[in-house]
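One structure is given here, and the rest of the page talks about it.
With one protein chain removed, the remaining protein chains of the complex are shown where they sit.
Then we have chain A:
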Amino acid sequence: MSGQRVDAKVVMLGKEYVGKTSLVERYVHNRFLVGPYQNTIGAAFVAKVMPVGGRTVTLGIWDTAGSERYEAMSRIYYRGAKAAIVCYDLTDSSSFQRAKFWVNELQNFEENCRIYLCGTKSDLLDDDRRKRGIDFHDVQDYADDIKAELFETSSKTGQNVDELFKKVAEDYVQFTSFQEMTEEKGVDLSQKNTPTYFYSCCHH
């Protein structure tokens, strides 16, 4: 698995116990492990190849630990990420506050990273609507404000999980083809004798 080329770096962020690992587990292995809660230590990397519109995209997914202990070094995990799946537990309003924190981090340090808000454990709401911790419309408004996609998933039933990652991969393809076009223009410019400061910057 390792050593292979990765197209898009995707980072999972969110408070501990919201189910980031379960989401990845469902997507990559299509399974849901029942058992005592195992918190992630540091971060786990896993790559998955996905077909998107006639080509394949390899997503390199960084499943980070939610513990505050790793917060200071979380940047190495999301630096250069093309997409961030910011998770919150649909039944836990504090986890949504934490999600907002991550969104701020990303907006400040990774402006090119696309944000996907993901409310997890939607199966818990199926049993009892009143368990919902944050109003759906509030979250939708927030998502619109930050120009993020919003998904509600259940790793237990698999609901919406593939759709979420499919959207991530499709957006990546669409976004990079657009970027390639703009970059080509940039290359044209730099063909001239004086390199722009962008390029001199890259050499340092």
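Some observations on this one:
Everything below uses one rule, namely that a residue touches a chain if its C-beta (ideal position, glycine included) is under 8 Å from a C-beta of that chain, and two chains touch if they have at least 3 such contacts; residues count from 1.
Here is the rule we use: contacts and distances are computed from a predicted model.
Within the choices "Vacuolar fusion protein MON1 homolog", "3-methyl-2-oxobutanoate dehydrogenase (2-methylpropanoyl-transferring)", "COP9 signalosome complex subunit 3" or "Eukaryotic translation initiation factor 3 subunit G", the name that UniProt assigns to the complex's undisplayed chain is "Vacuolar fusion protein MON1 homolog". Although one chain is not drawn, its touching partners on chain A can still be listed: residues 1-3, 16-17, 21, 24-25, 28, 36-46, 63, 65-70, 73, 76, 92.
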